[in-house]
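Mind looking over this structure? Questions follow.
FYI, not all chains are in this one, though none of them got moved.
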Amino acid sequence: MSDEASGAGPQADPRANPRARALEGFTVELDVYSGPYEGLLALILRDEVEIFEVPLRELVALYADENPSGTSTLERDTDFVDSATSLVLLKGRALAFDPEGEEDPEEPLSPRELERRLVGYLKIKRAAELLNERLRENAGFYPSAHFLPPRPGKLRVDRKKLAAAAKRAFSRTAEPETRHLGPITVTVGELAALIRSSLVEANGNPVRFEDLVRGMDRLRAAVAFTAALSLASEGSLTLRQTEPFGPLTLDPAARTK
Amino acid sequence: MSAAARPAALIEAVLFASPHPVPLPTLLSATGLAEGESRRALEDLKGRYSPEASGIVLREAAGGYQLATNPLCAEAVERLREEARPAPLSGAAHEVLACVLYLGPTTRAAVSTVRGVNSDAAVRGLLERGLLAEKGRDLESPGAPALLDVTDDFLIAAGAKNRDDFPSLETLVDETELARVRERLASATPEANAGVRANDPGADL
């Protein structure tokens, strides 16, 4: 498949975008997006799809289902794992996000500032639940289809906007600009290993997430969280949090790997 | 859900949401009602929406049933039309217009394939505004889906002399990107293929 794809155009050097080339033909059906996988990656990198809305577990399951009889090539599998790992890392980065760029990543927030933010966020979270309900209750109202169309000339189509829309629509899978993401210096693998060894040291006892990330900078802590989620989804541990903002605990799975 | 709604209410809602007269079989399949109860409900509705009782009237036209404004109220409706300022088009609407302009005539499925998201609602909005129209059907695809094209009103709204009075796609989008879009359309569902086949091989895309 990649051979054929690499002959597709003058610039189709497989190294230019190996993951999209090898994974061409893999389409995904998710709530947030349906279409080619490479398109999903492009949309995420261009901030057109929020990384938190991409259920990675579902994505992996779709990939596994797509190749049930071992027809997949090693190259293809490697590319998929590579891109899926990038998505996990992106999730980690988004969690450590600092929009104003003002915070020193090594300097923890003051307890008062943290409280202010959490209380503010909690209110927004409740408001979002309320909106969810309001929008659902009001979803079934359809407006009249019997209006007169505006007189010709009243409606304007902006040609600049139309050209910009054409660019957008026909470049959905363009190799996106990634410079703004900056280097990611920590891997989920490293932190997954750290979590596993902490669980072994704890000798079958639960480990508090807070203890695990004590002393880590925010990016590492966030990636540790995604690593914990990955381990939980593969069944190596169980995550426990009894209430919102409550302490998070990692329990070793009964059947440790 | 709809079990709770009375037959007349179901018919009322369907006629309200359809810009065209709805033939009885369509009405039955949309509402799930039997023919007898539908006819009885339509009789009731003729009373409720009579020219004497209401500003909305139920009429039979072009082989179907239609709700329409009472001619007695025509002046008020015309004044509303004069005052109404059309809402600006959304980003999605612009993208759909661009797809149909550059690929067209093409199907809804092809538009959705290019955009990567279901575009049915945006297409409907543009049909309602008269910027797109269905022009024939793609008989080679299963289900013979409708072919969409831009309208003269669209050209007027964009201040364009004709379809060619827009920058070519090649000047807007990278050649590699176009090749990929083409590949995607070709490998998509048969309905989406219609969009490609309906196009001249040497056309913009």
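Letters A and B mark the chains as written, and numbering starts fresh at 1 in each.
Keep this in mind: a residue touches a chain if its C-beta (ideal position, glycine included) is under 8 Å from a C-beta of that chain, and two chains touch if they have at least 3 such contacts.
A quick note: this is a predicted structure, and the numbers were derived from the prediction, not measured.
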Quiz item: Given that each chain type is shown once, what formula states how many of each the whole complex contains?
Solution: A x1, B x2
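We adopt the following convention: only the chains that are shown with their structure count from here on.
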Quiz item: When the centre of a chain is set as the mean of its C-alpha atoms, what distance in Å lies between subunit A and subunit B?
Solution: 35
Quiz item: In their shared complex, at which residues does subunit A touch subunit B?
Solution: 8-12, 24-25, 33-36, 39, 43, 142, 144-159, 161-174
Self-check item: Interface residues, subunit B side, partner subunit A - complex
Solution: 13, 16-19, 67-69, 77, 81, 84-86, 89, 91, 94-95, 97-99, 101-102, 113-118, 128-131, 152-154, 156-160, 166-167, 169, 172-181, 183-184, 187
